[in-house]
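Omission of a single protein chain aside, the complex is shown with its protein chains in their original locations.
Lettered A, B and C in written order, each chain numbered from 1.
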Amino acid sequence: MDAKRRPTVVLGTIGHDAHIVGSSILRIALEEAGFNVVFLGAVVPPEEFIDAARESAADAILVSSLYGMARIDCQDFGAKCAEAGLSKVKLYLGGILVTDPEKWEETEKLFKGYGFHRVYPPQTKTDVAIADLKSDLGVPA
Amino acid sequence: MDAKRRPTVVLGTIGHDAHIVGSSILRIALEEAGFNVVFLGAVVPPEEFIDAARESAADAILVSSLYGMARIDCQDFGAKCAEAGLSKVKLYLGGILVTDPEKWEETEKLFKGYGFHRVYPPQTKTDVAIADLKSDLGVPA
Amino acid sequence: MLAGIPLSMKQWDWDYFLEQRKSVLSLWPTGTELQGEEAIAAGIEYHKAQPWWKYASRRNERSMEEGRIQIVPQVGHALVNQTVEHMQCSEDLKPDRWYVLTDTYTRKSEYAKAQDAVDRSKRDGFSYLNGYPLAAHGVAGARAVNECTRAAVGTDNNDEDARLPWEIALAGGWTWGTIKSIEELIQHSRDYPVDRNIHNQQYIDRLAAHYTENGIPILRRASANLPGWDSLGFKVTVSLLEVLLSAAQGVKHIDLSLGIGMNLVQDTAAIQALRNLSREYLDRMGRQDVKIYSWTYFFLGDWPLQRGQMVGQLSWNAAVSALAGVCGMYIKSPDEATTTPTGEGFREAMEICGQVVRLVAGQRLPEGEDLLVERAMIESEVRAVVDKVMEMGEGDIAVGACRAFQAGVIDTMFSPYRYLKGKVKVVRDANGALRYLDHGHMPLPREVVEYHKASIARREAREGTKADVKWIVREATWASRSMIDEVAERTY
Partner (left out) sequence: MLAGIPLSMKQWDWDYFLEQRKSVLSLWPTGTELQGEEAIAAGIEYHKAQPWWKYASRRNERSMEEGRIQIVPQVGHALVNQTVEHMQCSEDLKPDRWYVLTDTYTRKSEYAKAQDAVDRSKRDGFSYLNGYPLAAHGVAGARAVNECTRAAVGTDNNDEDARLPWEIALAGGWTWGTIKSIEELIQHSRDYPVDRNIHNQQYIDRLAAHYTENGIPILRRASANLPGWDSLGFKVTVSLLEVLLSAAQGVKHIDLSLGIGMNLVQDTAAIQALRNLSREYLDRMGRQDVKIYSWTYFFLGDWPLQRGQMVGQLSWNAAVSALAGVCGMYIKSPDEATTTPTGEGFREAMEICGQVVRLVAGQRLPEGEDLLVERAMIESEVRAVVDKVMEMGEGDIAVGACRAFQAGVIDTMFSPYRYLKGKVKVVRDANGALRYLDHGHMPLPREVVEYHKASIARREAREGTKADVKWIVREATWASRSMIDEVAERTY
């Protein structure tokens, strides 16, 4: 990505999910860290993430899901992005995706299968996400 | 046992065990229930139970043990009583005998093997013990 | 943000209700069996056959007489039998109520999707829903759930349009539900019109009132299940407005349930303020006959992943509630930080919280100086905002509420609702009480603003930092922070 430009990410909580605290916190932390954040809030249809990413020529899309329906909401998210020609855009997913907390590996595998590059366990710290973003986007830490 | 006479029991906490609350409570409950209680208190050597039972011509001996050493303190209690010619005396044991709470059956079996007629799990209610005594000694409830 | 529905807080006349009802019942097949006024009469008959202890309102009166604090567990799975099994886990502990949460699809009136998830759940013997789909299972389902327990069964009338689920719940013998006239939008909604939401809730309250007029004491519950980072004053404001809107429709039994922030003094003050102000405003409205009861809802903020920490947090929530002297509490369970709650989890939670309540016994937080001041501040904040809302509605709260949203008179920090200004910033003080760092356009009295600033300043002094968004980020995980991370910072 072009070095002059501030890295841009699209962020929001997907589907009918109203849990907005986590993504709001992420937004603050990302802005503090120098990212340009397109914040969509909560209860956001998948299409809206994609449109926003296209319009803003985003480097990454950060999807949050807490309410336990991620499996359904995210099933074809990767495919949709590809169709929309966003295959270069990094896709991150976090929140509370698990149905059985014991089996995190399975959960991660499941959602990576849906096209996400990184999938995060519950209560991942903001700095973890930011560090990953910087390395994935080649932003000097 | 002779019907005119009040049923007599010897009661105390065995070995080096200082836990006296349980046996004190039992004492009060037994006296309230009309028993004649020879109360030895706590930290009582096995021999003292036997002597007291002989002197008082007791119908039963109630042994309490909480501190986790019952296995050692009670090993030969039944045998000692037999030697002393107390084979007619009912022997009860209670308190906290278990080392592994999961396996109560084993614990019960172990201590019955030591010669106790009844062995009670942790926090047995006083009325349970009293009811058993009455039926064992043929006292009208 | 407005659908342009003619709105007023006045009690609906019954004919208007019945006219609305037709369209409601046609939203989904399970509604059609309720067509006609006879169906309502039949529902009331079913209720008349129920013993008094199936009624949350009666249990409130009784437990207060006994000085006993109620402890309420929660349930909600895709299938009736899954939901019943969950409830059976605790039946021998005799919960006073069961709090049945509906699933997200039902809450969005996407009844077809809910039905589809039910079918798949039946097929796979697994719950594909995060709550109980009231509409999908209809009256038969509701009655099956109701008849599996001695508890008073009720629901959270969540999300924009809960009119049909409420019709089914009442016909099913359920005896209480939650008021969501305003909170709903702040909690769950993105852009649902304020007027329509209030109108939907008026329908729900009006039906409850009709049952009550016919001798069935239905209870409505102002829940303030707002996120744990919200100001207590704000929660009290929202609840008070909902209490008044609900009473205006003729509801006679109302719980004043408050989602606590976990600061003992501030929560107690808020509970007392809500009770005092509700009584005062209700009486002024001429509603002296409305009975109110104080309740708490456990902290809806960040829950620790470590089970031990979560359990400690549950216990503290129970201790705060008991010391505050509530009528009852809505609890959470140890495994809830990461998954939809289980029956076993709630059984354990009932034992944990029950023991705390037993040990607190008759003890209450003494009326110290801190408590008096905190309560006075909350009351003065709430009066200012509620009176402003009334003023904006020329005395009509329904009208005023709509305008208050637009004007930022009702506003908070985290909400999916687009029509909120979102100018408010709340942080914790040194003792964990919630304070306004920025109150946006809310018409707070000067004394209140300064009181909050002062206690923030004390924490700033103690920590040698300035309050800013970094505090907000850190406090997002104030309660859930892992102990290992915390001690790791200690050099010895």
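Everything below uses one rule, namely that contacts are C-beta pairs under 8 Å (C-beta built on N, C-alpha and C of every residue); 3 or more make two chains touch, one makes a residue touch a chain.
These numbers were taken from a predicted model, which means no experiment stands behind them.
Enquirer: For the chain that is not shown, enumerate the shown chains it touches in the whole assembly.
Expert: Counted over the whole complex, the chain not pictured touches B, C.
Enquirer: Given the contact definition stated above, which residue among C:Leu93, C:Ala112 or C:Ala461 touches the chain not shown here?
Expert: Of the candidates C:Leu93, C:Ala112 or C:Ala461, C:Leu93 is in touch with the missing chain.
Enquirer: In the whole complex, not just what's shown, which of C:Ser8, C:Asn81 or C:Gln363 touches the removed chain?
Expert: Candidates C:Ser8, C:Asn81 or C:Gln363; residue touching the omitted chain: C:Gln363.
Enquirer: On subunit C, what residues meet the omitted chain?
Expert: For subunit C, the residues touching the absent chain are 51-53, 62, 92-94, 150, 262-265, 304, 306-313, 315-316, 318-319, 323, 347-356, 358-363, 365-371, 430-432, 479, 483-484, 486-487, 490, 492.
Enquirer: Which positions on subunit B touch the chain that was left off?
Expert: 13, 16-18, 20-22, 24-25, 28-29, 32, 41-44, 67-69, 72, 96, 98-101, 122-123, 125-126
Keep in mind that, in the parts below, only the chains that are shown with their structure count from here on.
Enquirer: Roughly how far is subunit B from subunit C, going centre to centre by Cα mean, in whole Å?
Expert: Taking the mean C-alpha position of each chain, the two centres sit 55 Å apart.
Enquirer: Could you please state the distance in Å, as a whole number, between where the Cα atoms of subunit A are centred and where those of subunit C are centred?
Expert: Those two chain centres are 30 Å apart.
Enquirer: In whole angstrom, what separates the CA-based centres of subunit A and subunit B?
Expert: 68
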